[in-house]
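In this view, the complex is presented without one of its protein chains, the others remaining in place.
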Amino acid sequence: MSTVSVAAPRPSEARIARRETLQQLLRSPTFIVGIAIVGFWVFCALFGSSVTPHDPQDQSFTPLLKPGGNHFFGTDTLGRDVFSRVLVGASDILKVAPLATLLGIAGGTVIGLVTGYFRGIVDDAVSRVVDAWLALPLIVIAVTALVALGVSTATLIVVIGVVFMPIVSRTVRAAVLAERQLEYVQAARLRGERAPYVMFVEILPNVMAPIIVEATVRLGYAIFAVAGLTFLGFGPQPPSPDWAAQVSENYQLVNDTAHQGNYWTVLFPGAAVASMIVGVNLIADAIARVLQR
Amino acid sequence: MARFVAKRFALSIITLAILSVIVFAATKLLPGNIGRNVLGNLATQESVDIYNHNVGADRPILTQYGDWVWGLLHGDLGTSLQYQVPVWSLMGPSLVNSLKLAAEAFVLVVPLSILGGVAAALRRGRAADRVITITGLSLTAIPEFVSGIFLIVIFGVFLGWLPVNAQWPSGTDLLGQMKYLLLPALALVMVLFGYIARMARAGTIEALDADYTRTAYLKGLGPTTVIRRHVLRNALLPTIAVIATQMGYLIGGLLIIEKLFNYNGIGQRIYTAATSKDVVMLQSGVLIVGLVYLIATFAADLLYSILNPRIRLAAAE
Partner (left out) sequence: MTADGAAPALELRELDVAYRIRGRDRQVLRGVTFTVAPAESYGLVGESGCGKSTTALSTVQYLPRNGRVRSGSIHIAGRDVLGLSYAELRRLRATQVSMVYQDPSQALNPSIKIGNQVAEVFRVRGIASDEAEDRSSEVLRRVQIADVGSVLKRYPHQLSGGMQQRVVIAMALAKDPALLILDEPTTGLDATVEAEVLDLIAQLQAEFQTSVLFISHNLGVIRRMCERVGVLYAGRLVEEGPVEVILQDPRHPYTVGLIRCIPRGGVRKDHGRLDTIPGFLPMLGEELPGCVFADRCGLVREVCHTSEPPLHRLGERHASRCHFHDEAHELPRVIPENLEAASIDRSATPLVRVADLEKTFHQHGHAIRAVAGVSMSIWAGETVGLVGESGSGKTTFARALLGLVAPTGGSVEVDGRTVPPKLGQRSQQDVRSLQIVFQNPDSALNRRHTVRRILRRALKKLANLSGAGAEQRLLELAQSVRLAERYLTVRPNQLSGGLKQRVAIARAFSGTPRLVVCDEPTSALDVSVQAAILNLLVELQTMRKVAYLFISHDLGVVRYISDRIVVLYLGRVMEFGPAEVVFEGPHHPYTEALLSALPTIDGGGRERIKLAGEIPSAAAPPPGCVFQTRCHRKLGAICEEQAPPLVEVEQGHLMACHIPIEELRRLQAEKAVERVPAAT
């Protein structure tokens, strides 16, 4: 038998493919705009007070000034500069939303993998519970849970993360069901591979694409949820400059039609929330498009 | 079909049962006990115990659950701890209010988003498609309280066309009520449009790419006929399910919108119940919301099985 020499390792084609995906992403306008928006807010949240024209907590200005002049976005009831407050208002959202999403994705993926792969009784039982869970709107569950557990950054993350798990598990389960029909799964079984290996090494890489897309979509919803809960009073309390908290504090003023409803106190923080979510969704859309190839 | 429907019905019942367990268990998690929450921190332990005993809060959990379910099956939702009146007397009107708002939003969003989705699919890849898709995407991204604020500011404050409060003065006729509900309904339309339109678009694209569409064109049929007769009915089937799943949200998930527009719907009831630790009210409210969702999805399944011949009639033996 002639000797066969072992070839020297080359940069794997896989690495090249990953680089190409990244390049494609960087060329997509939706991705760039999305990153720009999100990046901007991250920057502001990190460097906080050093970039604001006035101190966000300074109450020394005339209350309820219209936008213009020294105060780009006007002032609120307590005489604080709205513009400065809007600039730094992202930090809580940025703390809670990504972590909650991560939790939801991790938990949901495991549940989805297990129920999708094993089917049978496990799947039936868990699916019924998931169905029941999904019958309730997220807000309702979150409010109930937060009342029970009390409000803090940690509980917000946990509650939103846990509420996301069933939703994510649905998507993952559907993808896993489709994959497990394919013959490479049977080929793995015929090698004597055990269930955890098949689930995590064989199937999981093939469902990563929908999981990543789901993750980016969930991030948008997480921000949605955090803002909504804050608005209801379950998030950062005044005097936090958090956007939703600002809206929550000032929305009653809208009734004051004489002063145009003091719209600036709520419009700009609201727009900021919207812009953040739009930014995240643009990134999500770009990633989904690239992964579809 | 009967078999399919029966199976779905049975599943719904089981889900409902599990839901009741979850709801019951969750409310038991609320801190403190009933007596303490109602009587306050200053009441003596003795009076708290007596109170608890009177309302049956010291019995075993399973008995309490059983009693509750028994009551439900007889239409008795219990007595509100906060207001000391039968739950239904408060929940009923709130439910009606929520249904009105949901109906108005539904009537507005469903045709609009289906039209939008189908139009986007028909002009796939072109400008109209991108506009509709991105608009939908952006609108869905905006949290309800933000879009609500926008609408209030533009239509209520600046233009003064519509009232900023959704709660109409008593005595307003139905038409007037709808006018009051228009702003919150529009806010809901903005939230749901993107999602439903995207489903409609995906379903339409799949139908357009199908072989049977090719067969139709090659018979010599024109685009309008092909789309109307061959594409649409297959394209919209998946959309039904999506619309149904939004029902739960439309009825019970509007805590934010209701707060913003000062509207007395079920969302507000649940919110108040949760913050005041009115367990009885909370249980009933959450269960009703879940029930509505299950009814809606079951109705959707029913509709789907009627419209889809593959389910309505068994395959060839």
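Labels for the chains are A and B, by order of writing; each one numbers its residues from 1.
The definition used in the following text is that a contact is a pair of C-beta atoms (placed from the backbone, for glycine too) under 8 Å apart; a residue touches a chain by one contact, two chains touch by 3 or more.
The shown structure was predicted, so the numbers you read here are calculated from the model rather than taken from an experiment.
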item: Touching the absent chain when the full complex is considered, from B:L99, B:I134, B:A210 or B:L302; value: B:A210
item: Missing-partner contacts on chain A, residue numbers; value: 4, 6-7, 10, 12-14, 17, 182-184, 186-193, 202, 205-206, 208
item: Missing-partner contacts on chain B, residue numbers; value: 3, 125, 210-212, 214-222, 229-230, 233-234, 307-310, 313-317
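The rule is short, and it goes like this: only the chains that are shown with their structure count from here on.
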item: Cα-centroid distance, chain A relative to chain B, in whole angstrom; value: 23
item: Touch list for chain A against partner chain B, complex; value: 128-129, 131-141, 143-145, 147-148, 150, 220, 224, 227-228, 231-232, 244, 247, 251, 254-255, 257, 260-261, 263, 266-267, 270-271, 273-274, 277-278, 280-282, 285
item: Contact footprint of chain A on chain B as seen in their complex; value: 11, 14-16, 18-19, 22, 26-27, 29-31, 137-138, 140-147, 149-150, 152-153, 156-158, 160, 164-165, 245, 248-249, 252-253, 255-256, 259-260, 267, 270-271, 274-275, 277, 282, 286, 289-290, 293-294
